[in-house]
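Quick one: the structure is below, questions incoming.
For this depiction, one protein chain was excluded, whereas all remaining protein chains were kept in their positions.
Chains: A, B and C, in written order; residue numbering restarts at 1 for each.
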Amino acid sequence: MTVNLSALNAASPAAFVATLGAVFEHAPWVAEGAAAGRPYATVTALFSAMRAIVEGADDARRLALLTGHPELAGRAARAGRIAAASIAEQAAAGLDRLSEAEIARFEALNAAYRDKFGLPFILCVKRHGRASLLATFEKRLDSTFAVERRTAEAEVLRIAAIRLDALVSGDGPLETTGRVSTHVLDTRLGRPAAGVAVDLFEIVSATEAALVARAVTNADGRTDTPLIHGRPVPMATYELRVGLGDYHRGLGLDLPEPPFLDVVPLRFGVAEPEGHYHVPLVATPWSYQTYRGS
Amino acid sequence: MTVNLSALNAASPAAFVATLGAVFEHAPWVAEGAAAGRPYATVTALFSAMRAIVEGADDARRLALLTGHPELAGRAARAGRIAAASIAEQAAAGLDRLSEAEIARFEALNAAYRDKFGLPFILCVKRHGRASLLATFEKRLDSTFAVERRTAEAEVLRIAAIRLDALVSGDGPLETTGRVSTHVLDTRLGRPAAGVAVDLFEIVSATEAALVARAVTNADGRTDTPLIHGRPVPMATYELRVGLGDYHRGLGLDLPEPPFLDVVPLRFGVAEPEGHYHVPLVATPWSYQTYRGS
Amino acid sequence: MTVNLSALNAASPAAFVATLGAVFEHAPWVAEGAAAGRPYATVTALFSAMRAIVEGADDARRLALLTGHPELAGRAARAGRIAAASIAEQAAAGLDRLSEAEIARFEALNAAYRDKFGLPFILCVKRHGRASLLATFEKRLDSTFAVERRTAEAEVLRIAAIRLDALVSGDGPLETTGRVSTHVLDTRLGRPAAGVAVDLFEIVSATEAALVARAVTNADGRTDTPLIHGRPVPMATYELRVGLGDYHRGLGLDLPEPPFLDVVPLRFGVAEPEGHYHVPLVATPWSYQTYRGS
Partner (left out) sequence: MTVNLSALNAASPAAFVATLGAVFEHAPWVAEGAAAGRPYATVTALFSAMRAIVEGADDARRLALLTGHPELAGRAARAGRIAAASIAEQAAAGLDRLSEAEIARFEALNAAYRDKFGLPFILCVKRHGRASLLATFEKRLDSTFAVERRTAEAEVLRIAAIRLDALVSGDGPLETTGRVSTHVLDTRLGRPAAGVAVDLFEIVSATEAALVARAVTNADGRTDTPLIHGRPVPMATYELRVGLGDYHRGLGLDLPEPPFLDVVPLRFGVAEPEGHYHVPLVATPWSYQTYRGS
């Protein structure tokens, strides 16, 4: 449920803080400070004000913003003692579906990180697939306290930006979301390919792929909504599986068995969670092309 | 080791039969008959003569040609009581690497087939991947004796043709072989992509892929020899995995992490074991195209 | 200047006829009849009513609708004795820029047609390029009176539909317009190609090409407006000339001289004036692809 910025500009300080108090975990003081700075012309201006309040806070408070943060897939998470937003974010990254072995690995990494830096490991999980999340965790373990403190605060701000963008509508949105879309063209007939099944998987490991989205192309050869939109696209490797063989059989084409092209896998990596990844398929029963489009 | 046709034309009947006696399993009489018809101008003419001898034989002999044939993955095979050529052919189809469950399945199919038709199940295994082999086996179980007898003899002749082609060199070869080849082009630089790793897998099932060939492209962007050649290409679904990301990193390109394109999977089906499947990759770090080439 | 349908529904009969009287050349009686049938829910309903009035008219009136029509590039046209809309339509087809030889040819064709059928040659010129117009003219000269009378009336209705669509806005437009658009993608960098000059030419003959539109791609690699839109796309062969070499030089690429690709010509034919012809260019300095997109 989003609130319009103008409504927030007009709201009582209490109502303002009630709405935005959890944007920074366990730190309603950021929203309280921002309430005083109203009105804001744009959501970006509101966020800049909150960032300034964080950066202007005294050292103890700034550090507490990090130490108060829940661990990834940690005991607190599984015991539910964290903000609703955190639960949703960790679930999105599949952290609520970890195997016992994976939980053990996370706890070991969390412990090692806390031992070394005296901080919980903080990462904006919505921007990472599971493989990238673990790789980042291990890389950051090799870092220094000074670097990690800066990195952790930057991640806290990323988390806050995504939460704010989801809570508040208005001019100058923060653009914390990315997109994965496709478009299937039939160049044998020179027209869009309608009724084609497209499944998007996240490649979790050499042996595991997780279904992220499933759709069928419309009369224009596109899916009615992008396969991923309205949120960051987690950094990961994806595979779009396009049911080209069934499409051609559906047109009454007599394909060989097995057909030269049946389910076409388009494997691509996402490195910019806020980017637009348009991955079209331009195809015939005997050829296809894909590219990063727009 | 191949013999030249002219040498076979000049050889003693005994030497001729010693060389070609096993082309038809347990049936040296076919070679004996063919010896009398020499000389042969082409390998195809020699094979036509052998086919005519089989088709001209009396009913009992013709049937014995089928009943004497070893079962697929059968006890005889595993006990080694079959022609060396059969062992090699069954190994090529992976029938010597079956799991206990798969062996049990084959034995059940073999038994059901023998019970229904009084014949061993005969198939030119070199022309089938494992999935296609099982699918064909089950389809043929639903057939009739008359049809199966014709089909089995046709498969015996296919097996013989491949063996003859491998044994005898000369004009008018039988063309029992197919080809899978690739060519990687770098359209960012407008030149062949050299030093690219290409692995060819047979897709055995949703979870199993068997490595068939592994190569690296040469200065012309091709592999020094086709990925499959000199034999039929088993009917199956294949996946060519091309190391595009490593190639671009090797050129010093600064790719995102993960790169948009890393290992590119080209999945294609082979329905004509004697066909030429040229599957090129025309690529940049952000696009690629493939097609059935020539 | 367009009038809204609801305004026309509310207008006086005189005002209604003043607006739509020239939709059918020299035949205000069609608009007069339509005025009585108001209100109309959609522009399509209004046109259907006008069509019904034409088809319901007595034979003499229906024939007069054809005989009263101006000739193509005829004396009347050049003497300005025809409806303003006709002048614009004929100008669009380049009929006002004919050479003396071409005028002579049109007059000969007009005369031959009038001699054979006792009718002026009637064609919805907005739907034809010059070459297609002449080819159609010659083909129709070989027809019969009965066929030509039907064809001529159908063309009169096409002309009227386009005029009505241009005059009246509202629900259920007639969709008398087509589109030519492009999109330039740089697959070397994996992003849209911005600032690329694209010129659209109509290929009038082996030696003559007429510039139809000139644009530069925006940040999304598209032109701000389609190259042709808001009108039928004349049946013709077109060539889109894309300044790929200048684009790459502008990025600081060191191209050979001459570059492998400089101005890329994309030549395509338009057979459906109401169709959407999306002709993208997916390119690197060493490769490109185009297709009929959507």
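One rule holds for everything that comes next: a contact is a pair of C-beta atoms (placed from the backbone, for glycine too) under 8 Å apart; a residue touches a chain by one contact, two chains touch by 3 or more.
If you're wondering where the values come from, they're calculated on a predicted model, not measured in any experiment.
K.L.:
Can you say which of B:44, B:110, B:187 or B:223 touches the chain missing from this structure?
P.N.:
Considering the complete complex, B:187 is the one touching the chain left out.
K.L.:
With the missing chain put back, which residues of subunit C would touch it? List them for me.
P.N.:
132, 207, 235-237, 239, 256-265, 267-272, 284, 286-292
K.L.:
Spell out the interface residues on subunit B facing the chain that's missing from view.
P.N.:
185, 187, 190-192, 220-221, 282, 289, 291-294
K.L.:
By the contact definition given up top, give the residues of subunit A that touch the hidden chain.
P.N.:
Missing-chain contacts on subunit A: residues 187-190, 260, 282, 284-287, 289.
Just so it is clear, only the chains that are shown with their structure count from here on.
K.L.:
Working from the CA atoms, figure out how many degrees subunit A turns to land on subunit B, in steps of 5.
P.N.:
180
K.L.:
Could you grab the centroid distance between subunit A and subunit B? Build each centroid from C-alpha atoms only and quote it in angstrom.
P.N.:
One centre to the other, that is 47 Å.
K.L.:
Would you mind listing the residues of subunit B that make contact with two or more other chains?
P.N.:
In subunit B, 260, 284, 286-287, 289 touch at least two other chains.
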